[in-house]
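Of the protein chains in this complex, all but one are displayed in their positions.
Each chain carries a letter (A, B and C) given by its place in the written order, and its residues are counted from 1.
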Amino acid sequence: MRTVLGVTGIRSEYDIMSSVFHAIKEHPELSLQLAVTGAHLSDAYGRTVDDIRNDGFEIVDEIESLINGDQAAARVKGLGIQLQGLVQTVSRVRPDWLLVLGDREESIATALVGAYMNIPVAHVAGGDRVVGNVDDQVRHAVTKLAHLHFTTNRESSERILRLGEQEFRVFNVGNPGLDRLLQVPDLDIGTIGDRLGFSVPVDKPIVMVIQHVISTEIDDAYRQMRVTLEAVAELGLPTILSYPNSDAGGQQMIRAIREFEHLPEIHAFKNIPRLEFVNLMRRSSCLLGNSSAGILEAPLLKLPVINVGNRQKGRLHAENVQFVSHDKSQIKRAVTKACFDLDYRAYVGNCANPYGNGRSSSLIADTLAHTPIDEKLLIKDITY
Amino acid sequence: MRTVLGVTGIRSEYDIMSSVFHAIKEHPELSLQLAVTGAHLSDAYGRTVDDIRNDGFEIVDEIESLINGDQAAARVKGLGIQLQGLVQTVSRVRPDWLLVLGDREESIATALVGAYMNIPVAHVAGGDRVVGNVDDQVRHAVTKLAHLHFTTNRESSERILRLGEQEFRVFNVGNPGLDRLLQVPDLDIGTIGDRLGFSVPVDKPIVMVIQHVISTEIDDAYRQMRVTLEAVAELGLPTILSYPNSDAGGQQMIRAIREFEHLPEIHAFKNIPRLEFVNLMRRSSCLLGNSSAGILEAPLLKLPVINVGNRQKGRLHAENVQFVSHDKSQIKRAVTKACFDLDYRAYVGNCANPYGNGRSSSLIADTLAHTPIDEKLLIKDITY
Amino acid sequence: MRTVLGVTGIRSEYDIMSSVFHAIKEHPELSLQLAVTGAHLSDAYGRTVDDIRNDGFEIVDEIESLINGDQAAARVKGLGIQLQGLVQTVSRVRPDWLLVLGDREESIATALVGAYMNIPVAHVAGGDRVVGNVDDQVRHAVTKLAHLHFTTNRESSERILRLGEQEFRVFNVGNPGLDRLLQVPDLDIGTIGDRLGFSVPVDKPIVMVIQHVISTEIDDAYRQMRVTLEAVAELGLPTILSYPNSDAGGQQMIRAIREFEHLPEIHAFKNIPRLEFVNLMRRSSCLLGNSSAGILEAPLLKLPVINVGNRQKGRLHAENVQFVSHDKSQIKRAVTKACFDLDYRAYVGNCANPYGNGRSSSLIADTLAHTPIDEKLLIKDITY
Partner (left out) sequence: MRTVLGVTGIRSEYDIMSSVFHAIKEHPELSLQLAVTGAHLSDAYGRTVDDIRNDGFEIVDEIESLINGDQAAARVKGLGIQLQGLVQTVSRVRPDWLLVLGDREESIATALVGAYMNIPVAHVAGGDRVVGNVDDQVRHAVTKLAHLHFTTNRESSERILRLGEQEFRVFNVGNPGLDRLLQVPDLDIGTIGDRLGFSVPVDKPIVMVIQHVISTEIDDAYRQMRVTLEAVAELGLPTILSYPNSDAGGQQMIRAIREFEHLPEIHAFKNIPRLEFVNLMRRSSCLLGNSSAGILEAPLLKLPVINVGNRQKGRLHAENVQFVSHDKSQIKRAVTKACFDLDYRAYVGNCANPYGNGRSSSLIADTLAHTPIDEKLLIKDITY
């Protein structure tokens, strides 16, 4: 029986990992514990640790780490705090595996703790290439520290191999976020509206907006959000907006949102629960912004995406994405096409998803159960 | 005028970097500031921050971070503490460059602060391959975070390029530790002895011993040190030993040393100042242990080296190194050959150094002065 | 020339201390440096460090410490972070004095750093008694650690003496917040409105509301704020509200405020600058809530105060305060009396201020300049 210690720091990442966590919890040879940190513990971001607890997972420590500032300094300071807390947790729990997704502070914190404490680290979603963000550098650094790599697509696996990782460490399992997507129950439109406290329009195309900060463009965050909001305001279509992550600059974006959220067509939410979120995606006509959901999940739902700005640019994607600049008329044109151009919508309806088919979680769990934990795993060589 | 903030954490690394720091300080377009952390601030390791101050450098912060424990947990916790302190320093100083060497906690701390705070990081001695140590993983992770790479040899440059770093970021400048080596003034034997408080033997070959812990072999640290000490005790040659670094496990090695340091032929020192150290190397017949000095510096001094165990194994090296196991008779045989086999000594006397020719520091300083600090530098792409 | 290192963490405390900081800066025998921490560095609380910089003070370090959580755990964790940062600052600056006000995390952090590092700590506003809050315990703990006590009133001095502090350490200087109050220039009503972006009513009594969380009543924070807001909403008087401090529970209060701030008579501000704040106090008919401004400053302005709940209860106060429970009808009755009962208003108009006469700052500066810094000061004895 192996113990897996998962580390989770924010709702968006937890949404992808929760099906993996479930698969581990239910696996006969594995037991799961979670260390919860970062934005999960912040009221300002919905205190989503309670959702995790409600999902039935065992939380072995809450590690508060989110510094209330809107500067890059706060982010890296939070990483230092997280490291201090996580080493205490790992010293007590002594897990067989550490497991973490992505490229955020908790990813590099987990990888460092594992590397120094000689506990193997399984990393999900390494190898992705998204130029323009400190997260890219962090993601590749995590790859160099981690012992097992579960990638979400073929390109990422290849990139990791070129980074010098040994072949036996790399598994293209597809994106586990998609596993859960397909299992989300259908809600009818009335229920969605009741739960979110507004009436979901049925007669008009719905635009969903999720836009995050790019760390190298923090100073432009306010303007970027405004341009997007001006575009949707002028289109006059019903728009559902979810608040940005707690990244540096996020506060500026929220300021921009506050200036628009009084408009009758704009419905802004601090935190849309996953169930409602997926059902809204199913009923929307397009997704606008720069959320990774547009790249990863939208293809499975055949949802057209308009990706604004540099985030996600150059990333492997299906045929459902239009890339535009932070330019109001470009955005308006692309949204209009996504909502009303029937040929284009049919074309998107045929796209295939390069990020897997919804069975990633059990692949990950099985691999964690059966990979030998030995010197070969723990002492990393590089292939050149 | 650009400000360079150097980060230094331990004597062994400072010995390599000090000539770089001098070159920066004296460069007309650069100014230097130092953040001092880790073992430099610990009495148990000689409080070498005072040496730095005596060398005339401006210390902008002392960041205590060394946890007094002998566990890997202490090491990564110290990293978290260091991060918290360094972000405070960098927030105040706002340097144009961050500069750090190697693969220790301060290296990854510096690289993370630079990456998150959008300040370019120049990293010295990346790309080296020393299998068997968490430091390797950390070194490559630092490479993925840093913006400029000053390697010490051709192989390391090539490895960094294969890791996907862009060509304009990589400079093979040779090892700056060698710059200073050649400038160290000669001391006569009486002076060395006076300064260290013992009488340096002149009629017998001297063996120098420096042996560090391997992080994946911490539990074996005590035995490894004992084997080496038993070998030199049986050889009965005059032996000069320098205490190990403050790595986890170092305490165990010190325990082994304590059991031997009463022997008349064994002279153990907590901290041998650089001047005396280099002069001792010049007068020794061989260097025994696993110090990187054996790989990097010894060739320039034509000094035979016996490298014990897995540390340094597989590393680019000149013809002056014999690799042996933690095995008493292997060690004794190799030391005897190094001290008394005249053919072998002549062969070593002809070796060339793949780690440069002693002009690295001014190359680094010039590059920091003239590399454009712009988006191309700050936004890292990978070549695939 | 003595260096004083002031530590400041939040706007409300800085408002009291800034006149002291000015007096020190201008004193011929003192120089001032400030370490800025806590809420000052948070966008969510207006990033008031910029105000400090604009006031012309030298900031020697920004120490981010505010954890984004709404739990008591976040508060004490932030204290740990602050301690780590402050010790780094003090190690570099080596001030002759540390100076801090009050009973917040920065107060105890500063006192601990001074006590352990053998640097004398001057503490402003110790000895006050406000039952019902962890801050009381912290304030008295700071008193036991600090070396000099500048109290704001006679009762506090006496309490500190009874706590066993030696007499030569205690100075009743009055409240320095009042010094600045009298110097605040008058703004006409149009200017105030222009600066705050709303039209200040001239024909009706204005109610100002400032209500903070009580740490032992965090779970009741939301309800407490709602009761107050319901009362003012029903009275229908023009109401100006300032957001609560960043204490645990503050987020809950802000949630309550969000539910009322759409009402036309309610004008809520995240951060009212001092100049506008004082001018609003001068023009208001009463101050409602539990702000210490009601106890300390309002008497000098002859402003009636309605203090709600347990905060400030039992504190030395002038005749301008009515104490009520978190009870809507009590609040409404007291506000009505304060605004419309002319006898009562005349009675308040004659009150005297037990918290000093506006010359505290220069007293503090002189004392810091002339108190001998010697063993007698540094080694604390208690009088029994």
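The rule we apply is simple: a residue touches a chain if its C-beta (ideal position, glycine included) is under 8 Å from a C-beta of that chain, and two chains touch if they have at least 3 such contacts.
Every value quoted in this text rests on a predicted model; they were computed, and no experiment measured them.
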Q. The chain left out touches which of the shown chains?
A. A, B, C
Q) For the chain left off this view, which of C:R159, C:K328 or C:R345 is in contact with it? A) C:R159
Q | Of C:V20, C:A35, C:I108 or C:V321, the one touching the omitted chain in the full complex | A | C:I108
Q) Among the options B:K77, B:H212, B:R226 or B:K380, which residue touches the chain absent from this view? A) B:K77
Q: Check the options C:A23, C:V36, C:L79 or C:V100 and report the residue that touches the missing chain.
A: C:L79
Q.
Among C:R129, C:R274 or C:K332, exactly one should touch the missing chain; which is it?
A. C:R129
Q | Where the unshown chain meets subunit C, residue by residue | A | 71-73, 75-77, 79-84, 87-88, 90-91, 108, 111-113, 115-118, 129, 131-132, 134, 136-138, 140-145, 159, 162-164, 215-216, 375, 378-382, 384
Q) At which residues does subunit B meet the chain that is not included here? A) 39, 41-45, 47, 62, 64-71, 73-74, 77, 81, 246, 251-252
Q: Using the touch rule from the top, list residues of subunit A that touch the missing partner.
A: 60-64, 81, 84-85, 87-89, 91-92
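What we mean here is this: only the chains that are shown with their structure count from here on.
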**Q.** Homomeric contact subunit A-subunit B: same or different residue positions, threshold half
**A.** same
(Q) So subunit B and subunit C are the same sequence; what rotation in degrees superposes their CA atoms, nearest 5? (A) 180
Q. Which whole number of Å gives the spacing of the CA centres of subunit A and subunit B?
A. 40
Q: Please work out the Cα centroid separation of subunit B and subunit C, and write it as a whole number of Å.
A: 52
(Q) At least two partner chains per residue is the criterion; list those residues in subunit C. (A) 62, 64, 81
